[in-house]
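One chain of protein is taken out of this complex; the other chains stay put.
Naming follows writing order (A and B), and every chain is counted from residue 1.
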Amino acid sequence: MCTCITDFLTYETTKSVVVKSWTIGIINRVVQLLIITYFVGWVFLNEKAYQVRDTAIESSVMTKVKGFGIYNNRVMDVADYVTPTQGASVFCIITKIITTDNQVQGHCPESEKRFTCTQDSNCSKYVNKPGDYGILTGRCVSFNTTMKMCEIKGWCPAEIDTIKTTPMMEVENFTIFIKNSIRFPMFNYTKGNFLPTISSDYIKKCNFDMVNNTYCPIFKVGDVVRYAQQNFTKLADKGGIIGIKIGWLCDLDKSDDCNPSYSFTRLDAMSQKNAVSPGYNFRFAKYYKMENGTDYRTLVKAYAIRFDVLVNGNAGKFNMIPTLINMVAAFTSVGVGTVLCDIILLNFLKGAEQYKAKKFEEVSDSPMDTHSNGLYQSQLSLRHKIKSNDLGSFSIEHYC
Amino acid sequence: MCTCITDFLTYETTKSVVVKSWTIGIINRVVQLLIITYFVGWVFLNEKAYQVRDTAIESSVMTKVKGFGIYNNRVMDVADYVTPTQGASVFCIITKIITTDNQVQGHCPESEKRFTCTQDSNCSKYVNKPGDYGILTGRCVSFNTTMKMCEIKGWCPAEIDTIKTTPMMEVENFTIFIKNSIRFPMFNYTKGNFLPTISSDYIKKCNFDMVNNTYCPIFKVGDVVRYAQQNFTKLADKGGIIGIKIGWLCDLDKSDDCNPSYSFTRLDAMSQKNAVSPGYNFRFAKYYKMENGTDYRTLVKAYAIRFDVLVNGNAGKFNMIPTLINMVAAFTSVGVGTVLCDIILLNFLKGAEQYKAKKFEEVSDSPMDTHSNGLYQSQLSLRHKIKSNDLGSFSIEHYC
Partner (left out) sequence: MCTCITDFLTYETTKSVVVKSWTIGIINRVVQLLIITYFVGWVFLNEKAYQVRDTAIESSVMTKVKGFGIYNNRVMDVADYVTPTQGASVFCIITKIITTDNQVQGHCPESEKRFTCTQDSNCSKYVNKPGDYGILTGRCVSFNTTMKMCEIKGWCPAEIDTIKTTPMMEVENFTIFIKNSIRFPMFNYTKGNFLPTISSDYIKKCNFDMVNNTYCPIFKVGDVVRYAQQNFTKLADKGGIIGIKIGWLCDLDKSDDCNPSYSFTRLDAMSQKNAVSPGYNFRFAKYYKMENGTDYRTLVKAYAIRFDVLVNGNAGKFNMIPTLINMVAAFTSVGVGTVLCDIILLNFLKGAEQYKAKKFEEVSDSPMDTHSNGLYQSQLSLRHKIKSNDLGSFSIEHYC
């Protein structure tokens, strides 16, 4: 019994060869230094490997646009130009509209040039096919005094979307107010983009800029567009999608090191390059009823700047488990330098053969070898026999 | 001083035993080959471990539906059947509607069977409780010439949603145009789903299919539904949610290896299995005003196919740090084979005892042992004494 326990309670450690050589000693220590520097500098200080990290950020965004524009001699307010109206993280500010008033279900000529006709036979090929603004009936009817067009069945009159209109330039001065609350569930840590260091008065009056007001939650549309490196006039004319990114990189070990950073990009960057369907527009309708119950509607083709508020981030806090794991990884990684040093030691150093003899001991399964495998013999013969080919301590020699 | 530095500038490497045996040699080399193959084939070539990877894809989606349907003798266009209208990544195409016109606030009978009554006492238990279409008053009133129902207070008349209607079958031929721009912020790489190799003319006319037009951004609703392995008629009748997934797996080391791949699934798969609340429908209202200022509305119960455009992806690019780390990992992992080979060598090979004697050297803390711990003695006695129990070189023997 006692022997069993004695046999079990042993400790096995590798037998080492200590090489006293300035050359390899320096190389060894330099490699070790590099590895330690990597772990201390990059893994621990830069990547904060001693922290446990919560990337499952919970976020809620509320937005409110303010400003008045004048379009077609009408004053437009938030309820007119923002859609959807709920003040969520994605919203559009309409910059340009083409309205087609008083549409009713009926028959009327198409408005697209390609449906120009002179007689019914020009239109017959289209019968019951979808046109641009309705289902074609196959008849050719007068569009105006000089032109005839194929007739459609649908909401009439058809929209004419080739009219040139100027966008509502006041949009540039509209302000977007963003309220963003985040939470890191792992640490039960909650914060908002109204920093506690900022007074209520400041929030009411400030405007975000990249230099002095980096924490102000009110953004001028013109500034946002400029920070996204876009030309406001072009953008307002064609429409587009701007991303307002809020990044939260929090180090909860330091108090107050958890602040939002705002950045801006054009998300539909492709629209700029490509001629097909540039910009951003959509159609919607407002429905009305005549006294007799007939439905009629106002069709609106709206060009808009869409804003997507995107929140991302993560938080780190000191934790024993990752610290220990990474320290163990660091310590064991120091040994990795041995691979490189062994290659140098056993191949390029003066006296490499001697080192090999010291490092490698041979044992063979051939009976003859086994016979003479006294310790003395094997050790003495090592110098001449051993050519190690292990990858771990690779010896560059030709075998064949 | 000099001694100090000399003592510091040493290099320590493990002393190794080289076993010259075909059996264990082959096993060793095969295991090493497997490990190298795993690293080269899987980690480097397949998983591209030499690349740094950006998974924080930024994406913007714009959609536009085209087509005309006929429903209740009215031509329906985009403004009628798409909701929300903004052309975002999530939108519904309404396939079937049940309209209740001219609702005003007032009192009227319920329309659900379970509220059938013959006298007020049948309804009294419901007083001030919510019915299906309003708040019950507890009175029993005529529903039609033959039937009586409990009376409600609310928008009247109550909707009758048991009417059988057929869905708008033209939806199958509607087309969905998807404009998707993505950006990998780490590499500042921007791309869109209109590939530069594709001409504008092509984009205007093409229709996506899985074989010849894999990059066409225009999708027929019928095709999408079929690719999601659904039956269009059933889906249009009950409503449902279809996911259009755009995957971007980009290898930025190769130019032009960054293309979208489209796939389609039914997202509310549960709806198919479960009888409770199958499909997808919702109610909304259009509000009107009479001349005298009284509000009235048209309540619409809409069955719809909802499309969710989901974008995901990641991009990789060669980077020195992951390459180095993974190469070091590969080199050091080659040594892992030793664990397996040691077990075989020390237990199953002919001459295992001899290998053990060679591999293990014993040292003891008992005074007696220490005394006789001359090199010679310990080495000679090794053959008989040592039973190593280290897990790293596990020897399968019974201790007790």
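Quick notes on this structure:
Rule of thumb we're sticking to: a residue touches a chain if its C-beta (ideal position, glycine included) is under 8 Å from a C-beta of that chain, and two chains touch if they have at least 3 such contacts.
From a predicted model like this one, the values you see are computed outputs, not experimental measurements.
Screening B:V127, B:M147 or B:M270 against the full complex identifies B:M270 as the residue touching the chain left out. Listed residues A:S181, A:N213, A:T233 or A:S263: the one in touch with the omitted chain is A:S181.
The residue touching the chain not shown here, chosen from A:V52, A:V141, A:I203 or A:I344, is A:I203.
Although one chain is not displayed, its contacts with subunit B can still be listed: residues 1, 4, 7-8, 10, 12, 14-22, 24-29, 83-84, 90, 92, 105, 130, 133-135, 153-155, 241, 243, 265, 267-271, 273-277, 280-285, 287-289, 291, 293, 297, 299, 304, 306, 308, 310, 312, 333, 336, 338-339, 341-342, 345, 358-366, 369-370, 373, 375, 386, 388, 390-393.
In the full complex, subunit A contacts the hidden chain through residues 6, 8-23, 32, 56, 58-60, 62, 64, 66-68, 70, 74-75, 77-80, 84-88, 101-102, 177, 179-181, 183, 190-194, 200, 203-204, 286, 288, 291, 328, 331-332, 334-335, 349-351, 354-355, 358, 360-361, 376, 379-380, 387-390, 392-393, 399-400.
We take it that only the chains that are shown with their structure count from here on.
Each chain gets a centre from the mean of its Cα atoms; for subunit A and subunit B, those two points are 17 Å apart.
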